[in-house]
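One protein chain omitted, others in place.
The block that comes next holds chain A.
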Amino acid sequence: MKKKILPYLLLTPMILIMGVLVFYPIAATFSYSLKYWKLTAPNDIHFIGFDNYINILKSESFWYSLQNTVFLLVLILFGTTILGVLLSLFLNIEVKFSGVLLAVAVLPWALPPYVNGILWRFIFYPGYGLMNKLLIGMGMVDQPVEWLNSRWTLLFVVSIVVIWRSIPFMALVCLAGRQSIPHELYEAAKIDGANVPNIFRRITFPLMLPFIGIGVTSTSVTAINVFDEIVALSGYSDLGKNILVESYLTTFSFLDFGKGSAVTYLVMFLAAILGIFYLRSLNKEVEY
């Protein structure tokens, strides 16, 4: 009898925390999203079904921010994955100062994303910031480029900044994957006379794949949830807003809790699609 209760007893703190702080709020958010609920009209809260969703899907503002979200997602995902895998292979080369290199590689992760955005604002400063100094110095442009004042260059800069801080996690996960491949496999391949590209294609890449999968999904979630950098680079302006900023603005600036909750649910829907891939790659068995 005692044995049967013990596991549940041990899980109680976890279940309580997740129940109260995650599952209840998610259910509550859904019920909010079905209501007409503005903080400016606190006495007029009522059920309106899916009207909030319909209104959002009809609004141009939503599609504009969805485009931005997708643009960021694609750029960040490709950039982080390619550069992160390359960095992990580079860090895997053993040298005297490997440990220090690893610590240096972690640095971008050690910077709060908001502060990160501010640092990069100095680089892409519209006047004589670092990037414009370099470009003008090399004679590539005559006039300073206004990086943060047009939609696509702004989003491009946001992507670079997010990629820069997402690479460390990606590289570490991939490095862990690379280092857990047994040495014997490489020795056997050498004896069989395999060349370097073949070894990479047949051994390194497939065995690193589940780790890359973890990195890719975690990066996707990061990319959908970019918030700090956008705000740090362009304020709460409409220019570079993604769905998350849209949801924040709807909720906390326009004080429309109902509609804000509905926008959030649409973000979550997008994240959930990626989450399914996540579950799959995480539950995959690896065989050597």
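Note that in this section a contact is a pair of C-beta atoms (placed from the backbone, for glycine too) under 8 Å apart; a residue touches a chain by one contact, two chains touch by 3 or more; residues count from 1.
Here is the rule we use: contacts and distances are computed from a predicted model.
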Candidate names "tRNA uridine 5-carboxymethylaminomethyl modification enzyme MnmG", "Carbohydrate ABC transporter membrane protein 2 (CUT1 family)", "Xanthine dehydrogenase family protein subunit M" or "F-type ATPase subunit b"; UniProt protein name, chain not shown: "Carbohydrate ABC transporter membrane protein 2 (CUT1 family)"
Residue in contact with the excluded chain [from A:36, A:109 or A:156]: A:109
Of A:71, A:147 or A:265, the one touching the omitted chain in the full complex: A:265
Residue of A:28, A:41, A:57 or A:188 in touch with the missing chain, whole complex considered: A:28
Identified contact with the non-displayed chain, of A:52, A:81 or A:247: A:247
Residues belonging to chain A that touch the chain removed from view: 4, 6-8, 10-11, 13-15, 17-18, 21-22, 24-26, 28-29, 32, 87, 90, 93, 95, 99-116, 118-120, 122-123, 127-128, 130, 133-134, 136-137, 164, 172-173, 175-177, 179-180, 210-211, 214, 217-218, 221, 224-225, 227-228, 232, 244, 247-248, 251-252, 257, 260-261, 264-265, 267-268, 271-272, 274-275, 278-279, 282-286
